[in-house]
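Structure record follows, encoded as structure tokens.
Below is a slice of the complex: some chains, not all, each in place.
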Amino acid sequence: MPIPEPAIIARGVHRRFGAVAALAGVDFEMAPNEVVLLLGPNGAGKTTLLRCLAGLIRPTHGSVRVLGHDLARNPSARGALGLLSHHAQVYDDLTPRENLQFAAALHGITAPEAHITRALAAVALTDRADQPVRGFSRGLLQRLAIARATLHDPPVLLLDEPFTGLDSPAADALRTRIAHERAAGRAILCVTHDPRELWDLATRVVVLVAGQVRLDVARPANLDAFRDDYARLLAA
Amino acid sequence: MSVLRPALAIAVKDLRIEWRHRTALLTATVFAVLVLLIFVFSRDAGSVSLATIAPSVLWVALALASLVALNRAFLLEREHSALDGILLTPAPRAALFWGKWLANLVFVLVVQAVAFPLWVLFFNVPASAALVLLAGVAVLTAIGFTAVGTVFSAMAVRTRFAELLLPVLLLPFMIPPVFFATQFTVRLLSDRPAGELWGWIRLLLLYDVVFLMVATLLFPVVVDE
Amino acid sequence: MTPDVAAANRRIRRGLVITAIGLVGLAALYVLALEYTPTERFQGLAQKIYYVHPPGAYAMQLAFTVVGIVSALYLWLRDERLDHVAEASAEVGLVFAVLTLVTGPIWGKPVWGAWWTWDSRLTFTLIEFLLFAGYFALRSAMHDRFDRARYSAVVGTMALLLVPFNHLTVYLYNTTHPKPIVMQTSKPALPDEMLGTFLVGLAVFTVLYVGFVMTRYGIGVRRAMQEAAHA
């Protein structure tokens, strides 16, 4: 299906690390106001794909575009994107608030205070906002990472296993958040191993296996049916 | 996006983290003094007078202390791969360099500010106007060290054992300025004509200009893949 | 306010009282030194430092020795109070070390014409000073209270064992510093008034040491209490 004005384009993306071919020719597009679930076995290349799209690493071959920009070559356009990775990207010696203030400064957000307070409230970190991050529990750290990655309301969001370590209230909050973003016409690409986490909000499902797209369909109606197909796909 | 604002934000962030628990600063200075000491004790009091080794000791100590200081620069970007966080923002790469460099320079200067007077004290260097000149030279070396060091520590941090790799990369680049500075010091303390001194300062200036430029140019290559 | 905090406050007050006594003693010492003790023939007034400087050095030695012993005890008994004592004594020791390291050169300049010489006792103080600077660097770097106590106890104990080696080092490293006079086995070469004043100096500094440590100890304990009560 041809998509009008795509938010993300990946064309024939290859990426190898030494002997390992993490990505072996990924072709993928997504439009704004899509919520794409990116599934795939461990080591399939999901994280690598996200890092390529974000411009943190360059494809060995192929090209990536986010809102028409190659972020690796064109840093000034990076504000368009938010990446929630496996790492929190914060400083242990600063408090959550200070970490967000720093991020805000780099994003050139003007008058950030109100903004930051809201972001902290959104992940229920208000009461920990002024304690140093060092010693935060895994889930608290993940919440801060979410606030950090989405602070500048980017039109394109890449989420790598965003529900990791979140307790159920926090997970629900994140789902609501994603629902809003979707309504606001953002493009959201979310890596997960448990499609249940975001099934109802997803518009499309993409399965990556061994660095290649094996399945790219509009979200099926029936989750259980899909999970059987998925299991069969991986077994093959 | 402007360079200045993010650069300052980065420098302030670094210095704030250091300031939070002054451990790094404290240790770097104590380290400098200990290097002074280990020299004194590793010399044979019989054959080598303190005056003769004073210049070498000063510059070797300052060089090693800067090394230690530079190490921390990108180490704190490593935990939770915070560096990615910076690279994901539209802040220009130049801003990252200038910010880091500024923080490093301040840090090294503070260390020098403590170590230098102690050197004067321990080696009974005659207090005179010459010392002001010497302090100026120290600043010049600091500028050069930190320029090169900022680039290298950004490289080193991507590797395991950054703290080990940095010295090897950086020390060769420290040899020329250390050499110039020592020669300058020797002549200054045996108060030779200003003409002789000026030559060495010019060399230091040259080194600083060249490597500040090179560093600024190459830094983006290092941080961007 | 929990009873412990109250106790801590009481200890602080007691410490301050003793400190006050020490300070009065210090004033008395100076009256004694300036009024009733003959001015040394060659050094003149400079020699008056003699009544604070060696005592300062002595108090530092005392402080760091206490740190070492208390640290070793902590490793054995694991009583948190011992850690507070160590912290207090180390901090006070640093203060006296600075005093010695400052008065020493002030004295050295007129007497030797040099601010600093690599004399054994000077150097020894310096090394001890740096050793405990490291000790504090470690303390400040530790986040967990229990780890901090354990680690600094280890460093303190090892520092105590290093002392003899440092002494050896600095003494073998040829000394230009006056040999201790008071410690000589033969009768002290000092005029009795000088000796008397000198001994008063030692007493005064001992009192000051005890006062400081008690106060600082109380503060440390209270801090810990409040931290605990906080949660």
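As written, the chains take the letters A, B and C, and residue 1 is the first residue of each chain.
Note that contacts are C-beta pairs under 8 Å (C-beta built on N, C-alpha and C of every residue); 3 or more make two chains touch, one makes a residue touch a chain.
Computed from a prediction, not measured in an experiment: that's the story for all the values here.
Enquirer: I see a single representative of every chain type. Please write out the full complex as a formula like label plus count.
Expert: Here the full set of protein chains amounts to A x2, B x2, C x1.
Simple rule for what comes next: only the chains that are shown with their structure count from here on.
Enquirer: Looking at which chains touch, is this a line, ring, star, complete or other?
Expert: line
Enquirer: What chain is most central when centres are computed from CA atoms?
Expert: Going by the distance between chain centres and the overall C-alpha centre, it is B.
Enquirer: Which chain has its C-alpha centre farthest away from the C-alpha centre of chain C?
Expert: A
Enquirer: Where the centres are mean C-alpha positions, what is the separation of chain B from chain C, in Å?
Expert: The separation of the two C-alpha centroids amounts to 34 Å.
Enquirer: Cα centroid separation between chain A and chain B, in whole Å?
Expert: Spacing between the chain centres: roughly 40 Å.
Enquirer: How many angstrom between the C-alpha centroids of chain C and chain A?
Expert: 58
Enquirer: Where in chain A do residues touch two or more other chains at once?
Expert: Within chain A, no residue touches at least two other chains.
Enquirer: Please output the residue numbers of chain B that touch at least 2 other chains, ranges allowed.
Expert: 21 - these are the residues of chain B that touch more than one other chain.
Enquirer: Chain B touches which residues of chain A in the complex?
Expert: Going by the criterion above, the answer is residues 54, 56-58, 72, 75-79, 81-83, 85, 87-94, 98, 102-103, 105-108, 132, 141, 148.
Enquirer: Mind listing the chain B positions that touch chain C in their complex?
Expert: Touching chain C from chain B are residues 21-23, 26-27, 30, 33-34, 37, 40-41, 45, 50, 121-122, 124.
Enquirer: Give the list of chain B residues in touch with chain A in this complex.
Expert: For chain B paired with chain A, touching residues are 1, 5-6, 9-10, 13, 16-17, 20-21, 76, 79-82, 84-93, 224-225.
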